[in-house]
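Every protein chain except one is present and positioned as in the full complex.
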Amino acid sequence: MTLIIVTGMPGAGSSTVIKESLQLRKEGESEGIEFIPRNYGDIMFEAARERGLVEKRDELRKLPGEKQREIQMLACNKIAEWRESMNLIIDTHCTIKTSAGYLPGLPEYVLRELKPDQFVLIEADPDEILERRKRDKTRERDVENRTSIEEHQFMNRAISMAYACLTGASVKIIENHDGALSKAASEFFALLKMLSKS
Amino acid sequence: MTLIIVTGMPGAGSSTVIKESLQLRKEGESEGIEFIPRNYGDIMFEAARERGLVEKRDELRKLPGEKQREIQMLACNKIAEWRESMNLIIDTHCTIKTSAGYLPGLPEYVLRELKPDQFVLIEADPDEILERRKRDKTRERDVENRTSIEEHQFMNRAISMAYACLTGASVKIIENHDGALSKAASEFFALLKMLSKS
Partner (left out) sequence: MTLIIVTGMPGAGSSTVIKESLQLRKEGESEGIEFIPRNYGDIMFEAARERGLVEKRDELRKLPGEKQREIQMLACNKIAEWRESMNLIIDTHCTIKTSAGYLPGLPEYVLRELKPDQFVLIEADPDEILERRKRDKTRERDVENRTSIEEHQFMNRAISMAYACLTGASVKIIENHDGALSKAASEFFALLKMLSKS
């Protein structure tokens, strides 16, 4: 089975691109293209809430690093189990910005367990990301500016290449610009088709 | 024996720099500086052609990721064998741009086998690279622009540091600008001399 890991910083729109491209699948040619989308953060949040560690999802980022790593591993084990029997798209972050800095979303011990076949980075311009975050009132987010978004994007790209090196999987960058969601979704769908054939 | 891995994206001129610096060796002081140059892509192409997978070299990039990785490993095993008895310069790519994105040229399992002593990145300005690609009619190449070349160079530098981390080997950047090939070749030759002494 195939495991695709899709990453995007908050505001890049990774979940939206995934949703839109699975919509394309329903509408058009879908022969053999069966991928189940799952959100790593959701799986972590469930695990953390079950243990009474958090009530709201944004609190995850504020837990001590050690706790975060523990919950990360619980979620990882679930995914590794599902991965045996289905094609998966896991929506997650390259790095999570915490008060201790950039926490790797997919450290080595997670990668060894998951064995992903493909990485996808969903990106947008820093200004687009800032605007989208302003509009999204459902999440508590740290105040950021253009420079800090650029820095985060740099660190995400850099660590994605460490992920590529450790797994042998390719890293595809898909740009998700304002007003061009269908372009991004088509690119991602083309990738799904290609990976389904191989 | 010493293994130097030289990388450069298409148009950076890695093969030319290697050739020119080995010419310097013939002309001048060459005491103890014996390196055999080999091209990773050539070795992969031979292996793939023998198996009837491709006819032209540029088709390699278009094979499914899994097939590419298989051929990569066959070439890797050959190099690891040669490496036992000779000083080698392997000319290759940090990442290969495929339809699935940036495929790592030297994933962990290749690095563990090869145990390189030194990495060299041959770089040039994006505009120089674009011009050189236009002039080179012998290869089929995707249309690219300044931004996509810059992105590729970013990803190459980033993954080279993952390679450095995993192997402990240094990464030397040598700039190969238009009209300054002899400068690049001298820098590379100086490195060969240094590595021959140590």
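Which chain is which? They are A and B, in the order written, and residues in each are numbered from 1.
In this text, a contact is a pair of C-beta atoms (placed from the backbone, for glycine too) under 8 Å apart; a residue touches a chain by one contact, two chains touch by 3 or more.
Please read all numbers here as calculations on a predicted model, not as lab measurements.
*Asks:* Which listed residue, A:80, A:103, A:130 or A:173, touches the chain dropped from view?
*Replies:* That would be A:103, which touches the missing chain.
*Asks:* Of B:20, B:91 or B:117, which one is in contact with the hidden chain?
*Replies:* B:117
*Asks:* Considering the whole complex rather than only what is displayed, give the residues of chain B touching the chain that is not shown.
*Replies:* The missing chain touches chain B at positions 117-120, 157-158, 160-162, 164-173, 190-191, 194-195, 197-198.
*Asks:* Please output the residues of chain A touching the missing chain, sorted low to high.
*Replies:* Contacting residues on chain A, toward the hidden partner: 64-67, 69, 95, 98-104, 106-109, 111, 151, 154-155, 158-159, 161-163, 165-166.
Here, only the chains that are shown with their structure count from here on.
*Asks:* Between chain A and chain B, what is the gap in Å from one C-alpha centre to the other?
*Replies:* 31
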